[in-house]
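Shown here: the complex without one of its protein chains, the others still in place.
Letters A, B and C mark the chains as written, and numbering starts fresh at 1 in each.
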Amino acid sequence: MNEAAVRAEVAGWLKANWDPALGLVEWRTKLAASGWGVPHWPAQWHGRDLSDGLVPVVEEEFAKAGAIGVAKAGIRTLAAATILAHGTDMQKAKYLLRILTGEDTWCQLFSEPGSGSDVAGAVTRAEFRGNQWVVNGQKVWTTSAHKAHWGLLLARTDWDATKHRGLSYFIIDMKQPGVTVQPLRQMNGYASFNQVFLTDAIVPPEEILSSVGDGWTVTNTTLMHERRGADGLRSWASGTDGAGRAYDEERAEIATTMEPYRWYPQRAGRVDLVMPQAVASGAIDDPVVRQEIGRLLVMAKSAEWTARRARTAKEQGKPQGPEGSLGKLASSNVARMAARVHTLIAGAGALLAGPDGPADGMVAEVLLSVPATSIAGGTDEIQRNIIAERVLKMPREPSEDTKKPFRDVPRNTVS
Amino acid sequence: MNEAAVRAEVAGWLKANWDPALGLVEWRTKLAASGWGVPHWPAQWHGRDLSDGLVPVVEEEFAKAGAIGVAKAGIRTLAAATILAHGTDMQKAKYLLRILTGEDTWCQLFSEPGSGSDVAGAVTRAEFRGNQWVVNGQKVWTTSAHKAHWGLLLARTDWDATKHRGLSYFIIDMKQPGVTVQPLRQMNGYASFNQVFLTDAIVPPEEILSSVGDGWTVTNTTLMHERRGADGLRSWASGTDGAGRAYDEERAEIATTMEPYRWYPQRAGRVDLVMPQAVASGAIDDPVVRQEIGRLLVMAKSAEWTARRARTAKEQGKPQGPEGSLGKLASSNVARMAARVHTLIAGAGALLAGPDGPADGMVAEVLLSVPATSIAGGTDEIQRNIIAERVLKMPREPSEDTKKPFRDVPRNTVS
Amino acid sequence: MKFSFSPEQDEFRSNLRRFLAERSPAKEVRRLMETDAGWERDAWRRINGELGLTAVRIPEAYGGHGFGFGEQAIVLEEMGRVLLCAPYFSSAVLAAGAILNAGTDAQKAALLPGIASGAVVATLASVEDGGDWEADATRLAATRDGESWRLDGHKSFVLDGHSADLIVVLAMAPGGLSLFTVAGAADGLERRRLNSLDPTRKLARLEFRAVQAALLGAEGAAAGPFARVMAEAAVLLANEMVGGADRLREDALAYAMMRMQFGRSIAGFQSMKHKHADMLLEVELAKSAAYFAAAALDDGDGDVMATASLAKAAASEAYTQTAVHAIQIHGGIGFTWDNDTHLWFKRAKASEAMFGDAHFHRERMMQQMMGDAVMGAGS
Partner (left out) sequence: MKFSFSPEQDEFRSNLRRFLAERSPAKEVRRLMETDAGWERDAWRRINGELGLTAVRIPEAYGGHGFGFGEQAIVLEEMGRVLLCAPYFSSAVLAAGAILNAGTDAQKAALLPGIASGAVVATLASVEDGGDWEADATRLAATRDGESWRLDGHKSFVLDGHSADLIVVLAMAPGGLSLFTVAGAADGLERRRLNSLDPTRKLARLEFRAVQAALLGAEGAAAGPFARVMAEAAVLLANEMVGGADRLREDALAYAMMRMQFGRSIAGFQSMKHKHADMLLEVELAKSAAYFAAAALDDGDGDVMATASLAKAAASEAYTQTAVHAIQIHGGIGFTWDNDTHLWFKRAKASEAMFGDAHFHRERMMQQMMGDAVMGAGS
C-alpha cells in the first residue's frame, strides 16, 4: 500500500467509526479489530502488516480526526513488544488485546537490591515444584507495581549455569497472595517506585516466555524497546484536548499513569526556571550569576541541538553517528549544573523548602531530585562505559563473572 | 653522642677547617674525610654512623658557620643511596667519594619510550657476551644525561623470567661510544631532558648492582629515595651567599645543575603572578575574574596548608595520615586551574608569547608548561590509583602482565 | 600557627567521637528531625551534663572551660560527622559569640553561665527575608522606650529561632547597628518554624511587634563585633562541614568496598577508585583550611576575616561535592529515604547556603586580599 492509499483508507475508516462519545475500552476494542490501532503489527494480531515507515501517516490521520489511539503507557508497550517477539499464540491471545484497550496494566520486575546496574545478576529464584513455578525474591524500582495486573519477571532457574544462561522470563499475576508491593520512598519525598516481595509466588508453566534458560535473550528484547522508546512516554502524556466520554476517560488514564513521573521535570533540573528565578530575585544583576547561567544555557542548548541533530539524521536515513548515544549523559550533566545554578541564584533561599522556599518550593525539589538523573536508567558510569565500548570501540572490561557457574560468582549477601 | 656533644664537635671542627678560599673539591675532600659531610653514613664510608635525628643539628652548625656541604644534586644522592644499600665495597670505594666532592655527576636511565608509567616494563636489553654486558635500547626523560659521567641503568637480562624478575641494574659509563645523548625538546621550547640511545654499549661485569635478576629490588631503593627527597633539590638550590672561591664554585655548580629546572615554576602555574597580573591589567575589577582567582586561591592555600599539616604531623612523630599522599595530585589541580585563571586574566593577551605577551611572556610560558605537571613523575591517573590502593585500601587492578614470561606480555612495538 | 592537634586534643576528639556515635546514631537523628523543635531538652541536658560541650569556649569566669576555637572546632567537626540534632551552633557559637564580642562584663556574667551550662538555649537573629548576609541590610528597627528598648520588624533564617529561650537580635537603632537580647517568650514576638531543606536543622521566621529588648553592649557599636561573630561562625561551620563530608566519604567508601556488581567489588573499578581519590583530596584540603582558620582565630591573625571566608568557601564546595558523589556511589539505594545518605546531602546543601555561599565568601575573601595585592603588584 502506498501512502496516499493508506491515508485515504484510514481517513475513511475514522470518518465512519470515530466517536468521542464512546467509552474508551469500547472504542479501542473496535480500533484493535480494525487493525488501525497498531498497523505495523501482524494482521493476525490486531495489526495490518504495515511497514514502520507508514505508521506516521496513520498517526497523522488520527491527529487530524482528533481520534484517540490504543493505550500506550510505558511498560504496557514493552510487554506487547516482548510477547509479540517471544510469546506463544495462547499468550498473544490472552494479553495483547487487553494491553491495547488499556484494561490490563503491567510492570517490569527486573532490578533487584543486589543488582542495579547489573540486571543479569538477578538472584530471585524460580523453582519448578509439582506442576508450577514457585518464585522467591525481591525486586525494586518497579513503577506502578501496586496498580499492575501482570509483571514481566526475570528470575534465576539454574544456579549451575553461567550468569546469563541461568535466567528465565515469566509473566506473573501481580494480584496473588505471594506478591507484596511496598512503596519505596525517595529522598525527595515522592514514592514513584515500589519494592515487590515475592514469597512462594506462583507462575503456571504456560506463562514462561521463550524457554527455560533463555530469559536473558527475552530481557534484551524488552530493554531494547525500552531504550528506543525512552521518549514515547512523555510525548504521549500530552493527551488529546477535546470534549466527550472517550476524551475524559483518556485524561483520567493519563493522570493515573503519569502520577509516578510528577517530579521528573525537577530531576531534569528545570532549566526553564533558571532565568525567571534569576530575574525575579534580582540575581541576574550579578555578573557571576550571569556567567553561571550562561554556562548552563550553552550546555543545555547544545544538548538540545545534539538531540535534534541525531533525530534529523535518523529521519534522513543516515547511519547513527556518535551524537545519538550521548543524550542520557548530556541530560545528566545539564541537570547537575542546573541544580548548582539554582542554588547560586537562590542564595539563602536554598535553605528553605515547600511553600517557604523559592518558586513555591520548586527549587528545593530540583535540588533533591537531580541526583536521580545520573543514576536511574543506567548510571553515568554505565553510560560512559557504553559510549566507550559501543561508539568508540574501546576494549571491554575483562569479565570476571560470566564464565563460571553462577553459584560461584561473588555477589552481595546484603542488599 | 648527644646533641650538645655533636654540636660542640662540629662547631670546633668547622672553626678549625672551614675556609671559603679553598677550591670546592679540595674542601669537600677534607669534609668527606672528617665524616661531617654525611654524618648519618657509615663511618667506613665517609660518615660517622650518626642517627638521622642528629643530622639537622650538624646542618645547623654548617649554616651558622656559612660552610658549604657535600654535593647534593638530585640523581647524585639517589646514586649514593642505592650504592650504599646494594653496592660492593669496590663500587663504594670507586664512586662514593667522587659523588660527595661533586667531581662525578650522574643520571638515571629507567624510563623508556614504551614504558612511561610502567617502569618495570623496560625492554632495553643487556646481554652477557664474552666477558661483559652489551646493552641495546633507548631511554628517555633523562635529566642532564649529556653532562653525566655515570648512569643508573635498568635493563632486561632475562626474557623468560616474569616482568619484574627479568631485570638487572647496572652502573654504566656515559662517556663511551655506545652511548648517544640527544636533547628532547618540549612543547614549551625548553629541552630539559634527554633521550639516550644505547648501541652495543658496554658494562663490565663488576658494575652490576646486587645480582642478575634483582634489578627491580634495586630500582625500588632508588625510587623510594626519589619520592622521599622530592623537595630536596629545590630547597638545596638556594645556595650559600658569600664571598670566596668555594662560594663562587658552588654557585656555578648550582647554576649548571638547576638549568633543566628553569621552567618548573611556570609548570606549577605561577599562582604568585595571578594577583599582580589581575591588578596590572585591571581584570581584578571584574567580579567574574575575582571569583575565579578566589577559587584558585582557596585551592592553592588549602593545598599549601595540607602539606604543612602533613609535615607537622611527621615532625611530631605521628603516623602519616592521608594528607601526606595528596601533594602531587593537589599541585596538579592547582597548576591546571592557575593556567585557566591566567588565560582569563590575559584575555586577548593569551594570544601572545615572548616579549609581546603578558608578564614578558611568562603567562604564555605558564600555559605551555602546565601540562607537564599532571604527567611528569607519575601521571594524575597513577597518583589516583596510588591514593586509592595505598591510602584507601581499595582493590588493586587485576594484573595481566606479571605472572607470565615477559616475552609473552603484550607490549608496544612502536614508541 | 598550629598545624597539628596536641595529644590532649586528639584524645578529646576520640572520646567525643565515641560518645556522639553512641548518643546520636542515624536512628536518633531521624527521630529528632521529625519533631517540631528538632531537638529535645532532655537529650540536650544529658549531652551537656556529661561533656559540658556548650561550655568549651566560654571563659572560666563566666562558667565555661576557657578553651579556644581549636577545641570548639573539634566539637563541631565531630557533631557534623553524626548530624547531632541539638541547638549547639545557635547557642554555643552564635549567641555566645555575640555576647562575648559585644556584651559588657556585667552582661557576660549575667548571660553566659546559663548558656555554658546548657540550661539556657540561645540564638542569634541577624538576617531578614531577603536573605542578605551583610549587616547593612538590617531593617529591623530598635527604638528607645524609657529605660528599655522596643523592636519592630522581622528576622528570618534564624537557627532554632522558634525554640530558643533567648534571642540576640541585630537591629538598626537611632545610633546605628546594635545588638539586643530578647526573651524567646516575649510579648509581641511571633515565631514561625520554616520548612527547612535540611530537616535536621530547624529555622524560624520571627515577627517583632513592639517587643521589649535589652541593649547588648553600646548603641551603634555592633558592626565590628557582629562581623567578628560571622567570621567565627563561618570557621566553626566549616569545621562542622568537613566533619560531615569526611563521614559521608567514609560511608561511601565502605559501601563501595562491600557492594558487588559483575562478580566483583565495585571498589575495584578504576572510575570508582579515582572518584574516591578525588573525594579524599577535596575533603582533606577543606579540612586543612578549616583547621587553619580555627587556629588563626585563636592566634588573632590579622587576615582572619579572609581566612574565615576561604575556609567556608572550601568547605561548601567540598561538602556538596562529596554529598553528590556519595549518592552516586550508592546508586539507586542512595536516593531512597531509608538510606541515610540524603540526611547528610541535605545538611551539605543547607550548610553551603548558611552564612553565605562559596560565591559570597570568595568575593569577600578577594575584597580582603585586594589591598595587599595592589601593594604587591609592583614587585
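Definition applied: a contact is a pair of C-beta atoms (placed from the backbone, for glycine too) under 8 Å apart; a residue touches a chain by one contact, two chains touch by 3 or more.
Fair warning: this is a prediction, and the values are worked out from it, not measured in the lab.
Put simply, the hidden chain is in touch with A, B, C once you look at the whole complex. Within the complete assembly, B:S117 is the residue of B:S51, B:S117, B:Q176 or B:T199 that touches the hidden chain.
Interface note for the absent chain: among A:N17, A:S34, A:T162 or A:T306, the touching residue is A:T306. Of the options B:S34, B:Q132, B:Q186 or B:T312, the residue whose C-beta touches the omitted chain is B:Q186.
Looking at B:A32, B:I172 or B:A364, the residue that reaches the missing chain in the full complex is B:A364.
Against the chain not shown here, subunit B presents residues 111, 113-118, 121, 140-141, 163, 184-187, 189, 288, 336, 343-344, 346-357, 361, 364, 367-368, 371-372, 374-376, 379-381, 384, 397, 399-402, 409-412, 414-415.
For subunit C, the residues touching the chain absent from view are 269-271, 274. Residues touching the missing chain, restricted to subunit A, are 275-276, 278-280, 284, 287, 290-291, 293-295, 297-299, 301-303, 305-306, 308-309, 311-313, 316, 318, 322-323, 326, 329-330, 333, 381, 383-385, 387-389, 391-392, 394-398 (touch as defined at the top).
Quick note on the criterion: only the chains that are shown with their structure count from here on.
Note on chain placement: the centre of subunit A and the centre of subunit B lie 56 Å apart, centres being C-alpha means. Multi-chain contact residues of subunit C (touching two or more other chains): 264-265, 272, 359, 363.
In subunit A, 288, 400 are the positions where the chain touches two or more neighbouring chains simultaneously.
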